[in-house]
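Coming up: subunit A.
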Amino acid sequence: STLDPNATAGGGIIVTYKDDVATLDPAIGYDWQNWSMIKSIFDGLMDYAPGTTDLVPGLAESYTISDDGQVFTFTLRPGVKFHNGREMTAEDVVYSLNRVTNPATQSPGAGFFGSIKGYDAVADGSASSLEGVHSDGPLSVTIELSRPDATFLHVLALNFASVVPEEAVAAAGEDFGKHPVGTGAFSLGEWTIGQRLVFEKNADYWRAGLPYLDSITFEVGQEPIVALLRLQNGEVDIPGDGIPPAKFREVMDDPAQAARVVEGGQLHTGYITLNTQMAPFDNVKVRQAVNMAINKDRIIQVINGRAVSATQPLPPSMPGYTDNYAGYAFDADAAKSLLAEAGFADGFETELYVMNTDPNPRIAQAIQQDLSGIGVSVSIKSLAQASVIAAGGEADQAPMIWSGGMAWIADFPDASNFYGPILGCSGAVQGGWNWSWYCNEELDAMATKADSVTDPAKADERLQMWSDVYMAVMEDAPWVPVFNEQRYTMKSERMGGADALYVDPVSIPVNYDYVYVNDVQ
Partner candidate 1 sequence: MSIVTTPDLANSDTASPKRQSALARLLQRRLAVFGFALILLTVLGAVFAPWLTPYSPYEQMFDGLTIEGAPMPPSSTFLLGTDLLGRDLLTRILYGARTSLIIGVAANGMALIIGTLIGVTAGYFRGWVGGMLMRMTDLMMAFPALLLAICLAAIFQPSLWIVAMVIATVNWVQTARVLYSETSSLAEREFIAAERTLGAGHMRILFKHILPHLVPTIIVWGTLGISTTVLLEATLSFLGVGVQPPVASWGNIIFENQTYFQAAPWLVFFPSLAIVVLALAFNLVGDALRDVLDPTQRGRN
Partner candidate 2 sequence: MIGAAEKPSGAYAPDAAPVLQVSNLTVSVNTEAGLKSLIRNISFSLNPGETLAIAGESGSGKSITSLAIMGLLPPPVVRVTEGQICLNETDLLTLPETRMRDIRGNRIAMIFQEPMTSLNPVMTIGAQLSEAIMAHDPIGRREAHTRSLEALTAVRMSQPEKRMSQFPHELSGGMRQRVMIAMALALRPDVLIADEPTTALDVTVQREVLELLRDLQRDLGTAMILITHDMGVVAEMADRVIVMQSGQMVEEGNVKQLFQAPKEDYTKALLASVPRMGDGSGAQEGGKAGASIAEIRNLKVRFDVRGGIFGRVTHRVHAVENVNFDIHAGETFALVGESGCGKSTIAKALAGLVPYTGQVRISGSEIHSLTRAEAKAIRRDVQMIFQDPMASLDPRMRVGDLVAEPLVIHKIGTVAERSERVAMLFDRVGLSAAQMERYPHEFSGGQRQRICIARALALQPKLIIADESVSALDVSVQAKVLELMRELTEEMGVAYLFISHDMAVVENISDRVAVMYLGQIVEMGCRAQVFGNPQHAYTRRLIAAVPVPDPTYERPAGLRLAGDIPSPMRRLEDAPKLAKLVDIGEGHLVAMQD
C-alpha cells in the first residue's frame, strides 16, 4: 500500500450511528456497523487493498500454497506489536484460530473455517485445538486444510480470522468485546456505552505513516435524520447510517451537498425468496412467472433510484458475474400465461414476509401490487427482523420473503459467498438461511468442484464454473433478484482521501485507516 501524497496526519472525525455498537470482539462482531471498526482495531493474516476487493497480505509478509492447494504456509511480519505493547507471534495466530472455532466462543463465523483440518473435532467439542494449524517458529504458521478451498485466503481476511493476544482475552474474559486489544491502526480509547466510542491512533502501527487520523469518535444513538441535520450543521463528519431516504432528494438536489456524496457499488443483492417446498412455489413455472411479474425499475424508483436492477444473485462488481445475461424481463402478460400453464390461471393467495424497517415494507407493497397484476394476491407480514429470520428457517412457514434489511452483503468478494448457506443444500435445513429451501445436489457438486480449484492460474475457469452455477439457479428461479443497492456515503467538507475509500467494498461506511482531514495545520 502506498501513502496518499496529499494526506496530512492528525485531527479527528466524528461518525454517528443510530444503534449502539454491539461488540468489538473480532470473533463475534458480525454486523456492518462494527465490521469496519473491528477492521481498524485488528488485523488478520490477509487484507484487501484499500477501496478495492484485491487480496493483499496483511500480518503475513508472504505465504506459499502447496500444489494440492491444501497447505498454506505464512511468514509473519516481524516487529508487529499489539496495543498492549507485546510483539505478535505465530502462537497468537494459532490461538486466534483455535479461539474462533471453539464452540465456547459462540462465534457466528466459526463455520467459515470448516475447511481447516480438524475443524469438525473442535466443533463437536472432541478436540480443543485445530489439528491443521500450528506454528513453526515465532514467525511462521502452517495451516492445513481437509479439502481444497479456493476461498480460504478470503476467509483469512475476514474479521473472524483477526489475531488477538491470548493474555488480553484471558484478562477481559467475556468482556473482550468491550476491551479489545489488537494490532490494528487504532486502539480503543474510551467507550461510554450508549453514547460514544473513541478510537485513538496506534502510534506503533506496523504500516508506517498510517493511520492519518489521530482519533475517531463514534457517537451512537443518533437518529439518521438528526445525524444528517448535524452534518449539514458542520457537527458531524460521516453519518454512519448513510443518507436517510427522507433527505436523499434534498441532498442530491443541492449541488454543494451532492458534491460531498460518494456513490459506489456494493456487494449486495436484494431478492425475494420463493419457498420451493411450498405450493405453489414448488412449481418452477410459478417461480418464473413471479420473476417476470416484478417491475424492478418501479421498485428502484420507490427507493429514489438508489440501486440498479438485478438479473442474478451476484452483484455486478462481484467476480463471476454473468455479463450478458438479461434475466427475466418484466413482462406481466408472459407471466400470466406462464401461470396459466402451471394451472394457476386465476392466480393464488400467498404471503410475503418482510422486515419492518423502512423502506422494506414499502418495497413489499410494490411487490404486492406487481403480483396482483398477474392475479396473485399477496398478504404482507411485516415483522421484526428476528421473526422474519425465524419464519424463513422453517420449511413450511414463509412462502415468500423480501430479503431487504437482512440481505446478503458479501462477507468477502468471492462468487462462492452467494451460494453455500443461502442457495445450497446445507442452508436448506431448519434454522438455516436458505429461505427458498432450494436444494439442487448437482449444483452443490458443481460448487464444491469450483471451490476446489485453487490454482490461481485457473481462476477464470473457476469463475466460469460459478457463473454456470448461478445461471442454473436462475433457470430454477428460487429467487427473484430485484436490485443491487448502491452506496451513498456523505462526508463533511473537511474529509479527504480517495473516493474509493468512502465506498470501500469491505469497510462500511469508510476505510478509517486511510482517510484524513484537510483542516489540520
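FYI, a residue touches a chain if its C-beta (ideal position, glycine included) is under 8 Å from a C-beta of that chain, and two chains touch if they have at least 3 such contacts; residues count from 1.
Here is how the candidates were picked: all candidates are chains of the complex that A comes from, given by their letters.
Being a predicted model, the structure only gives us computed values, none of them experimental.
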item: Among 1 or 2, touch partner of subunit A in the complex; value: 1
item: Touching residues (chain side subunit A, partner candidate 1) in the complex; value: 224-225, 244-247, 249-250, 252, 298, 300-305, 355-356, 358-359, 361-362, 364-366, 368-369, 379-384, 387
